[in-house]
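One structure below.
Not every chain of the complex is shown here; the ones you see sit where they belong.
We call the chains A and B, going by the order they appear; numbering starts again at 1 in every chain.
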Amino acid sequence: MARRFPPDGASLVTRFEALRDEVARANRALAESGLVALAFGNASGVDRAAGAVLIKPSGIACDAVEPDQIVAVSLADGSVLEGGLRPSSDTPTHLELYRRFASIGGVVHTHSSYAAAFAQAGLDIPCLGTTHADHFAGPVPVSRALSEAEIAGEYERATGEVIAGTLEALGLDALAMPAVLVRSHGPFTWGRSALDAAANAEAVELVAAIAHRTLALAADTAPLDEALRLRHFERKHGLAAYYGQGSEDR
Amino acid sequence: MARRFPPDGASLVTRFEALRDEVARANRALAESGLVALAFGNASGVDRAAGAVLIKPSGIACDAVEPDQIVAVSLADGSVLEGGLRPSSDTPTHLELYRRFASIGGVVHTHSSYAAAFAQAGLDIPCLGTTHADHFAGPVPVSRALSEAEIAGEYERATGEVIAGTLEALGLDALAMPAVLVRSHGPFTWGRSALDAAANAEAVELVAAIAHRTLALAADTAPLDEALRLRHFERKHGLAAYYGQGSEDR
């Protein structure tokens, strides 16, 4: 019996099911790690060959997301390809990030409280220690504010554009800096996969919490020494990385 | 065999049992989300057709509330309609809120620590970001202090009056601003149902925590841009809301 979508048959079906499982797990991971309460966050994954993004439905609590609730939307135009529920209202932001960052496979958005506090204060998360340097190539940047026109128009897509523009203005690669704080809003993170993006969401909240507590002790703490920062970043992310079990862990 | 209460027989019995279950679940949700320790909080639901409010018994730990412990009291006069335990000592506050806010179906009270800190400091929770704007139509207001006469008289009922008066003085609709901080006391929240009120209790604590952490970073953080605040509130709550799975999610 013919099946029209996904277009290339059984192997794609299997691949889709695996991705759906991973996206559901990534959403639940956000709840389990305490980053997301109620429905205040979302995770997605992309199948670039199929031109599809799989994402959490809108208004569903992260801790209860099941694979068969995950919605498939077109990477090109956002139309729903599969799934009976409405996709996350943040879907246009995710789509924009997938279009702008060719290397990424997953996107996550949370309102985790320390990272959101830096976003609300309009401050980068400064790189004050090796925990930060292990994960992010410098301060985690806060975006510029959206303009009135951007807010009034396709707001969620504009949010994705502003995030991508933040990295571009700083000359940063998306996998070297897998997080941006949207000003007055909160953190968006990404990675090679949906689960990798969820791990980066946990990393950005951890480094925000440590930075917050550091600044409370010593408001004038200097940024991490540059040689030490590079050493930590390179041992996890550089060409000669020696952290993890192989290239897939870097 | 005849049953005198609830008055209209089987269908009402079924409805009551469902509400009792929901109210018990809402109370346990307060404990599970860490908002309430021991017996420091309570949740209720109303059946307006039956003129009854179902509420937690007094002095029972939220994490252990069972449906058959839920007490039914008269919406009109607070007398116990059903149940072997004494209702929460805050029952008159809940009753007053149901009388004043015709649109609500559930009420919750907690002493969650960040929201209570704003209440004790006598400060509104300022709207500093989109997390806040997603849930509340402006700063979450702190009430005026109760007068000596109110404290000496029907104190719990007066607490409900002061909450309702706070929204009225600001011209706010109860579902657009489903929370008030009672000065020197703590947050009361409400919603379309008991579970909705419990979710709003979690939201008010989250935005209080983020605001607290924001102010520690930058004490002079300006309120959220008004256009952005409205955009976020309207996408969840407006006539053209596009968040959630339908009108019941808004």
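One rule holds in what follows: a residue touches a chain if its C-beta (ideal position, glycine included) is under 8 Å from a C-beta of that chain, and two chains touch if they have at least 3 such contacts.
Remember, it's a predicted structure, so these values are computed and weren't measured experimentally.
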item	value
Given 2 placed chains, full-complex copy number	4
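FYI, only the chains that are shown with their structure count from here on.
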item	value
Intercentroid distance (Cα basis), subunit B paired with subunit A, Å	33
Residue numbers on subunit B that touch subunit A, as the complex places them	33, 128-131, 134, 199, 202-203, 206, 209-211, 213-214, 216-218, 221, 224-225, 227-228, 231, 235, 242-245, 249
Of all residues in subunit A, those that touch subunit B in their complex	37-38, 40, 57-60, 85-86, 89, 111, 113-114, 116-123, 145-146, 148, 151-152, 155, 184-186, 212, 215-216
